[in-house]
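What follows is a single structure, written as structure tokens, with notes after it.
Just one protein chain is left out here, and the rest sit where they should.
All chains are identified by letter, namely A and B, in their written order; residue positions are counted from 1 within each chain.
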Amino acid sequence: MWKYILKRVGYMALTLFTVVSITFLLIHSIPGDPFTSMVEDLPEESRQIYLEKYGYDQPLGVQYLKYLKQLLQGDLGASLRYPGRKVAEIVGEYAPVSASIGGTALVLGVALGLALGILAALYRDRWPDRVIMVVALLGTAIPTFVIAAVLQYALTVTWPLFPTTGYGTWKHMVLPVICMCVSPLATYARYMRSSVLDTANQDYILTAEAKGVSQFRIVTRHILRNAILPCITMICVSVAGIFSGSFIIEKIFAIPGLGKYFISAINDRDYSVVLGLNIVFTGLYIVSMLVSDILLMLVDPRLRLSNDK
Amino acid sequence: MTQLRAEDFTRIGLSEGEGEVLSGVSLTYLQDAWRRFQKNKVALAAMVLLILIVLFTVLAPVLSPYGFADQDLTCRNQTPSAAHWFGTDALGRDLFTRVAVGGRVSIAIGILGALIVAVVGCIYGGLAAYFGGQADMLMMRVVDILSSVPNLLLVILLSVVLNSSSIPTLLFAMTVTSWCPVARLVRAQMLQINRSEYVMAARVMGVSPLKIVVTHFIPNTISVIIVNVTFRIPGFIFNEAFLSYVGLGVAAPNTSWGALASAAQSSLLFYPYQMLFPALMIALTTLSFTLMGDGLRDALDPKMRR
Partner (left out) sequence: MEELLSVQNLRVSFHTYAGVVHAVRGVSFSMHEGEVLAIVGESGCGKTVTSKAVMRLLDRTSAKIDPASSIALDGRDMVRLSKRELNRLRGKEISMIFQDSMTSLNPTMTVGRQIMENILTHEKVTKQEARRRARELLELVEIPDPGARLENYPHQMSGGMRQRVMIAIALACKPKILIADEPTTALDVTIQAQLLDLLKQIQKKTGMSVLLVTHDLGIVANFAQRVQVMYAGVIVERGSVRDIFKAPRHPYTWALLSSVPGRALESKSELYALRGTPPDLRLPLEGCPFADRCEYCMNICRRESPAEMPVGEGHWSACWLCHEMAPAVEPPTGIGGGSHGGT
């Protein structure tokens, strides 16, 4: 098992390296340089000074190697736009905001989604199933920004219960959290329902029934444990998406989170920040994939042992 | 029991050939799938709705007296009326026409995106399965790495880097990594078919490789791909809407449902109907594709039927 994890970590490093290289190349292939777009009518002389100061006058290969060296030392770089602001600081400042909203939404969405999916499967083809599946379908079909718009219109304008935008109190969190949990809720409900139905059709459930095990125990001990296994990978991917997948909500509700910062960095052409944040997002994504694999091995004895050999 | 007579016990034996006739009506795979699909009223309704939406996007701009970019500053932000069925926007443009034109873009992106992903994925996955061994390992490792890049992040990055909001650019940005799952699916499917007894039997009997591909591989993969593509279309429509919503998607003078919704956002509090129509269209279209996908999956693969 350890050997397998070690191998996976190796692949992770390779993936991260590839992503870093591609992003670096992409960003440096943008026509023009960051300083032209920053200040209009930048005098040619000061532009040269800037270019030299940040090493942009050197060949791309040298810049690339320098950047890699810097990364290996754990330095994600600093903002071009706001000198002195390190990417690590930006992450430290904005990530908790994203995490508090995205995390709450994810926990709520996944928990409710799984519960509703199980409920729908147990009441298969009866009214609770139909109601839940219609709601889940709507949840997957209506874009988040529409839900956000409707909520803003209804709960801040018509009945002013919550503030429209901003971040600070729990009241600020309610609307974005609701918006963000709709999609996971719908996805997990649909997925869990089919997973439970699938497991309930397995032969070993028949064996359990033949033993005279009660329906309750069959559901809790035999069906749920096996049905939830395939959801673990999905949950880990969702966790990684807390930061990189919440641009729109953060933008709509003007939440000072990492996603919003990423978008404004792109608009500002603050390349070093874009590059740095991209690495952070990707790294997070890869790590959660690894965590999901390890978790799966812990709960699924079949995987645990086949990797021992 | 009724009275039995001697001739009842006359032996008639086996009537020649009769024993071999299957008593059930046998249908070809596609006929059978179509029959199952038709029985699914929800999927059928979704298909009809989709056809209506497509007809609307194709015909409405032609029939409408307004051009989609025609501005009429005398009638700005009008509520829906007999003259402007969906109302007008801040520049006095007819929203009925604009929603239809935007729909062309959104649906085209959805379908084209899914098709590109399907074709690239099939070729790549098929080749990986065909070569096998080291080449397969390497090709799949590339897929692993590409799919480790957060999708939306890459799309945003690419649309900035390519610095253009034309539809081909957008399509490129959205499909550049999303073919990976299809490639995995196709490869897995191919390998599974390759291991199957019926392909082995065909080989042993000396059926030509081309014929094996045509009679076994394609029919057994195509259904999985069709279902997968149908489920991917709403994803593309959604992503385009997101990108347009944050201002990275389709740019003026072109428009899409996402762009229309985005434009309506600022004046939502005063003119909610401007958001309503594009949002409704997005929801109806993605809903129909999802429901049709469910129906197709059940129809094409009875084993997956829930």
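To be clear about the criterion, a contact is a pair of C-beta atoms (placed from the backbone, for glycine too) under 8 Å apart; a residue touches a chain by one contact, two chains touch by 3 or more.
Since the model is a prediction, treat every value here as computed from it, not as a measurement.
Contacts of the undrawn chain with the visible chains, over the full complex, involve A, B.
Annotation: of B:14, B:210 or B:252, B:14 touches the absent chain (contact as defined above). Taking the complete complex into account, A:222 is the one of A:172, A:193 or A:222 that touches the chain left out. Where chain B meets the missing chain, the touching residues are 1-2, 4, 6-14, 18-24, 36, 39.
Counting the whole complex, the residues of chain A in touch with the unshown chain are 124-125, 202-204, 206-215, 217, 221-222, 225-226, 229, 299-302, 305-306.
What we mean here is this: only the chains that are shown with their structure count from here on.
Rounded to a whole number, the gap between the C-alpha centres of chain A and chain B is 25 angstrom. Residues 11, 14-15, 18-19, 22-23, 26-27, 29-31, 137-138, 140-146, 149, 152-153, 157, 194, 197-198, 240-241, 244-245, 247-248, 251-252, 262-263, 266, 274, 278, 281-282, 285-286, 289 of chain A are the ones that touch chain B when the two sit in their complex.
Looking at the complex, you find that chain B touches chain A at residues 141, 144-145, 148-150, 152-153, 156-158, 160-161, 163, 234, 238, 241-242, 245-246, 258, 261-262, 265, 268-269, 272, 275, 279, 282-284, 286-287, 290-291, 306.
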